[in-house]
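This structure is in structure tokens; I'll ask about it shortly.
The complex appears here without one of its protein chains, the remainder shown in place.
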Amino acid sequence: MLRGFTVPKSPFGQAALTPPPPWHYAGDVVGVEFWTDPDATAATLPNSLSPDPNSNGRAVMMFLDWQFTAQDDEYLEPARYQYREASVLVDAMYRDMPVMWCPYIYVDNDSALGCGWTQGFPKKMGSIFQTRSFAAPGPAAVPVASGSRFGASLSAHGQRLAEACVTLHEPVENGLSFVSRPTVSLRYFPRLAAGYQDKPAVNELVMSIKEKLTVVGAWTGNGELNIPEASGEELHALAPSRIVSGFRFSVSYSVSDLEILEDHGL
Amino acid sequence: MLRGFTVPKSPFGQAALTPPPPWHYAGDVVGVEFWTDPDATAATLPNSLSPDPNSNGRAVMMFLDWQFTAQDDEYLEPARYQYREASVLVDAMYRDMPVMWCPYIYVDNDSALGCGWTQGFPKKMGSIFQTRSFAAPGPAAVPVASGSRFGASLSAHGQRLAEACVTLHEPVENGLSFVSRPTVSLRYFPRLAAGYQDKPAVNELVMSIKEKLTVVGAWTGNGELNIPEASGEELHALAPSRIVSGFRFSVSYSVSDLEILEDHGL
Amino acid sequence: MLRGFTVPKSPFGQAALTPPPPWHYAGDVVGVEFWTDPDATAATLPNSLSPDPNSNGRAVMMFLDWQFTAQDDEYLEPARYQYREASVLVDAMYRDMPVMWCPYIYVDNDSALGCGWTQGFPKKMGSIFQTRSFAAPGPAAVPVASGSRFGASLSAHGQRLAEACVTLHEPVENGLSFVSRPTVSLRYFPRLAAGYQDKPAVNELVMSIKEKLTVVGAWTGNGELNIPEASGEELHALAPSRIVSGFRFSVSYSVSDLEILEDHGL
Partner (left out) sequence: MLRGFTVPKSPFGQAALTPPPPWHYAGDVVGVEFWTDPDATAATLPNSLSPDPNSNGRAVMMFLDWQFTAQDDEYLEPARYQYREASVLVDAMYRDMPVMWCPYIYVDNDSALGCGWTQGFPKKMGSIFQTRSFAAPGPAAVPVASGSRFGASLSAHGQRLAEACVTLHEPVENGLSFVSRPTVSLRYFPRLAAGYQDKPAVNELVMSIKEKLTVVGAWTGNGELNIPEASGEELHALAPSRIVSGFRFSVSYSVSDLEILEDHGL
């Protein structure tokens, strides 16, 4: 009897890429809110999502330093369970519900990639960095305070995919406002058998369920974002036409469930 | 209409982790054939596979330098499409057919990981190296010749998972004998929705279809293999009790189909 | 006229591995104080250092997440100037002054390696991780508080070189006590010309000058440390015989000078 939530299934369930849920996350986010070509955001939407008539073309790019744990003190193995992420979210409508759709997301760790695919996040591997805030003062410490600046970057396979810089101006009272729209993505797993390669085995529109979602230390300010063209990627189609703002916050939540909005079946 | 064989689906199908098949591979293999605890190999078998009564406990560990291309000259982007792999295969029976079962496999590239999951290979990310043979002679060149030695290693998340050394003795006329048993693996994709986390969305026993399988430059000789214990892994349960031989060969094949042996459904 | 503090020297001085000092650092440290074989620590000492008669065999292993900046907002390019470090320091005497000698140190970034060599730190490349503390509460957040646990690891070339775990018990009032002994290392650069390969071009015993050294948030507690044997390394000769304690603190300082204790010349 093989055990494990994901592959590889193994006799003791210790080899699986990802431990079974619930999964607990804590992290720091540096991000930029911006407007891009509305046709470009609309072109990324799957069946059953439509452009938001009020904000088509609005998007957010976030860079995240994450720590992860499940039930077995995984946070004590940071070489395996600490990871970094960069993702872009675009405004969309699911029926009459305003949502954020995730077309592209990158992580630097295969365990996070495995969790992500299970949740419908189309993760690829990348190299992500954000300026951190350290407690001991000095020119390299970057306190969470007005005027502090945080850089961030995303690269994959040696190409720079995005660069951002955020300058903090003022704290935000209701940090949850940054994550108020639910996130929608596509759980998708193809078939390889000849004749079925365009008939995926899994094709479900899903909505993340984030339990105990907590935001602290939220700040808003000025944002800069550059998304250069890169081969083997389409992120650059969402390059900003106008920056709205930059932000930084700390966030935590748990995941033990997923809502299937629609099963697009074959 | 989103395009792409795998996630991320995108407007032009250029962002997908993996281009659509057919997929063409060429590579060099350094490997060791060995015997391990028959209970340990049997414990890795999924439903519908049984131990081979003639060779239960026989296994092969292979280290591979791969180059990959699909239809769009992917081999010209080696930063994205060249990769290294380490895998272990154990003898098993599917009904009355002798097969090789793949419990564990590692690659150093997310595109290869995406291809692998689609084919049922339970790939995780690792760091894999093998001594290469170079054409210009000298102490570092290591010709494919009697007495030449090839080292190899596999690491993941900073832990050494396997180390091998092969000393070539003599060429092997029929190189295809190294790959004569078909490879069987498990296409598996879990569900995350509460109440369904032990009811996978995809759970199929599959057999690889390798077209134009070619082996050249096959040699056999002496083998050494060490599989130390590592946390978060179960590969070490297959540590060798007796080494049979070492080998090296070059191999190429194409993939455009997959045989579903059994759909284990929910 | 070529410019730049280190190689590569270039027309505008922008290509150098390392910007010119002053260099400013801020970071978090997870570490373990321990006793090891006094003969092993003594064997690591260079000429002009002697074992500390009061504490020969006492050592500290530290894992550090660093942010670095010089004069040009380098902290805004975290892909280049954020780095992680692991180092071991052993008690020694320079004449009648108690010091810490640094035999081995690893970083994950070439700019840090360049700074290090200039300062006399014998840096090699490694992969270093420590459990972090995040501001948003939850099972993955790990507050700096009694009972919190921080894991850490060091790997190089795919081998695990050290693993630690620290459980916090109580805050330490005088955090500077953790760094009270000055650090001594060897600035060393060999010659390659035949006949001179054992006559280094640079061979200076040096002492770090840390300006504005600040320690905040210091805690002490229980420590665990494992230093397994690894090929191509001698760190394991310093494996702990007895653990004294674990600790965690945040630290910052600047570097713009170096004290040459002795020039060992040729």
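Miscellaneous remarks
Which chain is which? They are A, B and C, in the order written, and residues in each are numbered from 1.
The rule is simple: a residue touches a chain if its C-beta (ideal position, glycine included) is under 8 Å from a C-beta of that chain, and two chains touch if they have at least 3 such contacts.
Given the structure is predicted, the values throughout are model-derived calculations rather than measurements.
Within the full complex, the residue among C:33, C:77, C:91 or C:163 touching the omitted chain is C:77. Checked against the full complex, the one of C:34, C:63, C:104 or C:150 touching the unshown chain is C:104. In the full complex, the hidden chain is touched by subunit B at residues 24-28, 65, 67-69, 73, 75-79, 82, 127, 129-132, 134-142, 149-153, 155, 165, 212, 214-217, 250-254. The missing chain lies against subunit A, touching residues 127, 129, 153-155, 158-160. The missing chain lies against subunit C, touching residues 2, 5-12, 14-15, 17, 20-21, 40, 43-44, 46, 77, 79-80, 103-105, 109-110, 113, 117-119, 122-125, 157-158, 186-194, 197, 201-202, 231-235, 237, 255-260.
Keep in mind that, in the parts below, only the chains that are shown with their structure count from here on.
Chain centres defined as mean CA positions place A nearest to the mean of all protein CA atoms.
Chain centres here are C-alpha means, and the one lying farthest from subunit C is B.
Subunit A and subunit B have centres, each the mean of its CA atoms, that are 30 Å apart.
Subunit B and subunit C have Cα centroids separated by 39 Å. Within subunit A, contacts with two or more other chains are made by residues 77, 79.
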